[in-house]
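Only a single protein chain was left out; the remaining protein chains are all shown in position.
The first chain written gets the first letter, and so on, giving A and B; residue counts start at 1 in each chain.
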Amino acid sequence: MKMIEAKKLIFEYIRRDEEGNVESIDKALDEISLDIEKGDFVAILGHNGSGKSTLAKQINAILMPTEGTLYVNGMDTKEEDKLWDIRQSAGMVFQNPDNQIIATVVEEDVGFGPENLGVPTEEIWKRVEKSLRAVGMYEYRDHSPNKLSGGQKQRVAIAGIMAMKPQCIVLDEPTAMLDPDGRKEVIRTIRELNKEEKVTVLLITHYMEEVIHADKVIVMDDGKVVMQGTPREIFSRVEELKRYRMDVPQITELAYELKQKGMPLPDGILTIEEFTEAMKRLEQ
Amino acid sequence: MIRDITIGQYYPADSILHRLDPRVKLSGTLIYIVCLFLVKNLWGYLIAALCLGAIIRLSKVPFGFIVRGLKTIIILLLFTVAFNLFLTSGTPIFEWKFIRITKEGVSLAFSMAVRLILLILGSSLMTFTTTPNQLTDGMESLLGPLKKLHVPVHEIAMMMSIALRFIPILLEETDKIMKAQQARGADFETGGIIKRAKAMVPILVPLFISAFRRAGDLAMAMEARCYRGGEGRTKMKPLKYHKPDGIAWVAIVCFIALTVVSRRF
Partner (left out) sequence: MAIILDKLDYVYSPGTAYEKHALKNINLVINDGEFIGIIGHTGSGKSTLIQHMNGLVKATGGTVYYNGADIYDEDYKLKDLRTKVGLVFQYPEHQLFETTVLKDVQFGPKNLGLPPLEVDLRAYDALKQVGIGDDLIDASPFELSGGQKRRVAIAGVLAMKPEVLILDEPTAGLDPKGRDEILDQIAKIHKEQKITVILVSHSMEDVAKYVDRIIVMNHGEAVYDGAPKEVFAHYKELEQIGLAAPQVTYAMHALRDAGIPVTTDATTVEEARDAILAWYREEKK
């Protein structure tokens, strides 16, 4: 089953001057076609302005395609009467943790989504508890979000989405404003949810170390999908990634540079363990 | 300085008062304030003060903490007292040059001061024992009948609770922006009123922009979580009356009766 299916998706931002005349048309998404299977962990890379956030907003039906079609869980995002079903099945987590927490108490914020869906009170409490436990924030349920760290706030935001029982979570640069500790805890949480709860994850990021465990990596540039494959396939193409101004994990870059200098190392080394193994083989 | 403002804050503690239904606390506070203005003599004030004292004891909020809230209104208080003391006509008891204090003035100043103090203490006690969310829930429920008159009660309550959530964030932001502009040589401390008002521009513009950006982000996040107004929404924490709430109502009625009786002395 496909969770997300995009067919020649085009989205244009039209800028108008004060009189309403069209000033310029920016193609934020340019004929995007892609499939995301249920249960997958997919990472989308690309620098700012590559169209990755626009794509995320399309999946949540915050933006509608200008041309082409997008199916989320089999529903066409253009069908207005499916809007709330789409938003319920594809939840979204945003970059700034402060600007997506609504309530002044953690548990009440997690309950916000189910309240909107009209879930009965008792069921809300069950869902809130389950989601908070899933992200490891249960002991903070009666705290004020203002006193939490960035990583903790982001986990609360994720719990808020989980409580709506989505099949897919789209995370739009959830770690961009966090410190390394916060980043690690958020990524760990997302991976666990993907494994244990079988939620499809679409992670938008520009940190390479966050994508090496993904099932599939998509690289976007200038509104187009320019690379697609497993992390190993993607990171074997160091030159190409650099051309799109993307980072490569240090260890991948090191192995690549050594290979350039004539050392017979395999392509697409992603971890220190793989690197050490390859080097040991070389020594013998 | 900002930390001195205790009015409107929540003081977490486990007391009967904290557990009361917010509707009871809201109505009770309103009734208390009305009663304060019905009081005619010393007896009435004594009853009101004693009742408040008893409730403060029940609330487990330290007395010192509550009194600190008065610091912010001290100027208003002095002003009221002075105004009534010097400008009330009647039987003079003290005269010196143009200053004239009358018997009526003293009694009026006294009663205004006591009223103001009790009023502030009473209403801040309510906010100390009620979380902002309960407060807005309580208001939404009490104002519920106005929905028939097409007053957007749910939306007003939602706006209030969001405002409460963002006040600390925006305060912190103001502090940050001030420091950043100071690092660029901005001076907020010297000069006349006009110069100082002008100096606020580099703080206010970024603050407004940031508030609007946050509002836009928040609106998007709320929509993404299927928010579509009060229609068809359920509540995680619906308000329900319990036994202590009934007892509280009895106590409130007793207090009204005592106040009315005190007027006859």
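The rule is short, and it goes like this: a residue touches a chain if its C-beta (ideal position, glycine included) is under 8 Å from a C-beta of that chain, and two chains touch if they have at least 3 such contacts.
Treat the numbers as computed from the prediction; the structure is a model and nothing was measured.
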item: Contact partner of the left-out chain, one of A:23, A:179, A:192 or A:240; value: A:179
item: Full-complex contact with the absent chain, from B:74, B:99, B:183 or B:250; value: B:183
item: Which of A:10, A:34, A:75 or A:279 contacts the chain that the document leaves out; value: A:279
item: Subunit A, residues in touch with the chain not shown (by the definition above); value: 47-49, 95, 149-150, 176-177, 179-182, 206, 245-247, 249-251, 253-254, 257-258, 261, 263, 272-273, 275-276, 279-280, 282-283
item: Residues of subunit B in contact with the chain not shown; value: 3, 173, 176-177, 179-187, 201-202, 205-206, 209-210
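Note that only the chains that are shown with their structure count from here on.
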item: Whole-Å gap separating subunit A and subunit B, where each centre is the average of the chain's CA atoms; value: 43
item: In the complex, subunit A residues that touch subunit B; value: 60, 62, 84, 87-88, 91-92, 94, 96, 98-105, 107-108, 111-121, 124-125, 128, 145-146, 160-161, 164
item: Subunit B residues touching subunit A - in the complex, by the definition given at the top; value: 131-133, 161-162, 164-165, 168-169, 213-214, 217-218, 220-228, 232-238
